[in-house]
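Missing here is one protein chain; the remaining ones are kept as they sit in the complex.
Every chain is named by a letter (A and B) in the order it is written, and numbering of its residues begins at 1.
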Amino acid sequence: MFILGLDVITTAAILFIVSAGLLMVFGVMKIINFSHGSFLTVGGYSSVIVARFGLSWWWSLPVSLAIGFLLGMLVERLIVRPLYARPLDAILATWGLGIIVGQLITLAFGRSVQMVASPINGAMLLFGRPYSIYRLILVGVALFLAVTAGWLFNGTRLGLQTRAVIMNEALARAMGISSSRVRFITFSSGAALAAAAGCLITPLTSVDPNMGVPWVVGAFMLVLLSGSSLLSLAAASLLLGGAQVIVSTFLNPVLGGLTIAVLAALVLRVRPEGFARG
Amino acid sequence: MADITGLRARFATNPSAWRVPVCIGILGIILLALCSIAMPMFLVNNLIRAFLYAAVAVTVDLLWGYTGILTFGQSAFFGIGAYAAGLIFTHAGFSIPLAACALVVGVGAAWIVSRAVGWLAFYQGASPLYASVVTLVLPIVLVQGIYSGGEFTGSSSGLSGFDSFDIPIELWFFIAGTFLVLVAVSGWLFVHSDAGRLLVAIRENEARCEYLGVNVSRHKARLMDVAAIVAAVAGFLFACVQMVVAPEYAGFVFGTELVVWVALGGRGSLIGPIIGTLLIDVGGAYLSGNLPYIWTLLVGVAFVVVIVALPRGLAPLVSTAARWTVQRRRRVEVKPVEFTLAQRRDDEHPGLKTLALSLRGVKKNFGSLKVLDDITFDAKSGELLSLIGPNGAGKSTLMRCIADGSERSSGTIEIGGTDIRKLAPYHCVALGVGRKFQTATVFDSLTVGEALRVARYRVSAPSRWRRDAQLALPQPALDLLRTTGLDQMSDRECRFLSHGQKQALELAMVLALEPHTLLLDEPTAGLTKQERGQIGEIFVALASKYQMCLLLVEHDLEFVQRISSRIIVLHQGRIVLDGGVDEVVQSDLVRAVYAGSQQELKMTESS
Partner (left out) sequence: MSKVISLFSPVGARVRVLSVCACVIGSIVNHVAVAADPVKIGVPIGLSGANSVVAPSVVQEGQLAVDEINAKGGILGRQVSLEVADDGSGAAGAQKAFDSLIFDKKVNALISMETSAARNAGLPIVSRGKVPFIYASQYEGHSCNRYMYVDAWVPDQQVAPIVDYFSKQYHAKKYFLIGSDYAFGRGMLDFTKKYIEKSGGQVLAAEYLPMDGSDWTSIISKLQAAKPDALITATAAGAPNVTLTKQLRAAGVKIPYGNLAVDEGTAKSMGADASGIFISGSYVTNIDTPANRTFLAAVEKRFGKDLKTPNDLSVPEYEAIYLYKAAVEKAGSFDTAKVIPALAQVSFEGPRGKIQMNKQRHTPLTMYLGQVQDDGSVKVIASFRDVDPGAQCPDLK
């Protein structure tokens, strides 16, 4: 029972970390960035690059943030900006972009599964039961991320401008806030965050050109449920991630894999704003 | 006898409307028969698959290119049709009756799943994004189901080695090709028919359709049902000719490939998806063997470029030679529509002689903010009731609440004696309310005639495969069209109308609904003085001659004074005054509410 609870919390933490970048982009720009999976992959491959240079794994965090940010800037300029008024087309274009990035990575690194040594291995004993240390660390990372993002959002000027754009873009622009600058920074930061998330999950999964794909749909559904609030995302991650773990444990993991998508679709049908407040 | 001559007349005015695609179709079938013998086997095999994929791509185009529903899920219906055949042939063997049974099962299952998707995705007020999400989740769930089926469904390896029809491959080529031709021709006829224009109307302005009495959700769901059945039949044929089914045919990668082909070929044109599918699928078969990664990369890049920069796809570039298929993608000929008088239907609205509108205790809250507080009044037929008040008084909100049963927070509203409870806009329209929006909301891509026909959908269902040369409208609408001169412009696209003409057209569309209550939201906004005079006369005529109840929200107090029979003043969500024109105009309270000497002067001058 205790292990089950830990599983739920750690799974929720991982989902939160992976989805946070997507939430930022959706909340501000109302666009679903379907290339999110490829940013995750890019982050994973940053760890590979760092390992090839012989540096410690911890370097891959800033490297992935940097690469993700740069890539995000490019994508925002070239692809997302022309499609502000066409959100459905933005989904398609970012999906196409995901394919392109996947193929480019395959051409550059080959299709084989890359190995990245984990920085922290092994388990620690909790109440007599072993539990993966790294998973527990990720809970800490998720909390840190939530707190930092919350502070940035509520405590800085840029955060205030971002909130204004989220609520009413036309009015924000009328007040002199450069909404295109806000969107630009938001998208790039969301991409950077996605890359960092990709790098953070490499000790638990493998690195191959399609590593991001299984995460996209789940993250996408969680973000739809959360609107633009990180708090809602945390709640959604806990509830749906928990449902996934429970279904996987007590029913079977195949149904568990479907839980997030199906539950989210049903919740949205009943309550279109999801977990966001009215 | 009159009917037959009428019919003949209609055919005579639009001779080529349906003959062109049917002739092309027959030519295509003949060409197929010849090709099946002459072409090399490898090409024949590839084309059979490509024809079936193209038929599914046409359904994707109907849903996405024409109606605006981005769907990733057509592959799921294809997979259902294919697996119905695969499962039955593997576990029960093959025979003609079993094959017929498999077809029925496949189509039936696809229809049931489509109904479920329709319930989930097209409910009142659903966002297009949510609908796309549901169509995305569908193939994922289906594929997982197939994987979990173990040996029964063949899991990831699929089902193979089952028997099928023992006919030569050339005949299959002919069958698959004919199927594609049938789907394409039927699609073409539908899209160019009067009913097909509705798809464009829904894509352009769903809200306007709702308020014209069109049950948009039901139309979308029905369209998806048809698309699902076509895809399932294509899947069934696929399983029969290929003798193998695999989960990837039902998966969402295939679903997105369909969207890619439609986008590259040209969405919103039926020939585009066919060209896109055939070129990319068959071309890929030749090229991808040599350069597997590059080919996918190229397609990906082309896709992104097309979405961003060339939304109409590559078909317009490719088919400049074939002018007659693509250029006029909306219609073959633009015959002007003749407007005639419709027969009166007196039994429509019971209780017409009594109260047109009745509101009791209507409240609307946004959280803790009270926008409307305890609104209570009645309105009779023949009354021209103006709603005035400063900005933010809640006038537009009140209009919305009357036309949409789910808007208000509490209170009762009765239209023609019937309680509207939580009814959707299209239902309120059926009860006899017509709402004209503040900004002229018409359908840019449709002509005047087509837009008016959309308004008549509720009353007279349009043909699904023909273009009618006549349109019957009620007298008030006809009068308005003649007064404004719009009756001579039936073939002009709405986007080319002036602002005043658009306002008039929208009003005519609302009148075409034959409402007994008309809700008008700032009808004089942006009109010239002359147009204002015109419209005022029209309103007065509607109320007195046709006994309609008109409810106006207006800021032009002079206009209000001139035409109204009764004025209600709204302030901070409450009715502060409700009475005759003179009574309200003289009142001190009104002056205080409007606070400004300008208005005071105006009022004293005209009294």
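Just so we're on the same page, contacts are C-beta pairs under 8 Å (C-beta built on N, C-alpha and C of every residue); 3 or more make two chains touch, one makes a residue touch a chain.
These figures come from a predicted structure and were not determined experimentally.
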- Query: Among B:142, B:159, B:455 or B:494, which residue is in contact with the omitted chain in the full complex?
  - Reply: B:159
- Among B:249, B:303, B:426 or B:443, single out the residue that touches the unshown chain. B:249
- Message: Applying the definition given at the start, please give the residues of subunit B touching the unseen chain.
- Response: 30, 33-34, 36-38, 40-42, 45-46, 49, 144, 147-148, 150-151, 154-161, 168-171, 174, 242-244, 246-249, 254, 284-286, 288-289, 292-293, 296
- Query: Going by the touch rule given at the top, which residues of subunit A touch the chain that is not shown?
  - Reply: 3-4, 7, 10-11, 110-113, 115, 117-118, 121-123, 129-135, 203-206, 208, 210-211, 213-214, 245, 248-249, 252-254, 256-257
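Following the convention adopted for this analysis, only the chains that are shown with their structure count from here on.
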- Note on the structure: Rounded to the nearest Å, the gap between Cα centres of subunit A and subunit B is 35
- Across the complex, what residues on subunit B touch subunit A? 68, 70, 120, 123, 125-130, 132-134, 136-137, 140-141, 144, 147-148, 256, 259-260, 263, 293, 296-297, 299-301, 303-304, 307-309, 311, 367
- Task: Quick one: which bits of subunit A touch subunit B in the complex? Just the residue numbers, please.
- Result: 32, 78-79, 82-83, 86-89, 91-93, 95-97, 99-100, 103-104, 106-107, 217, 220-221, 224, 252, 254-255, 257-258, 261-262, 265, 268-269, 272, 278
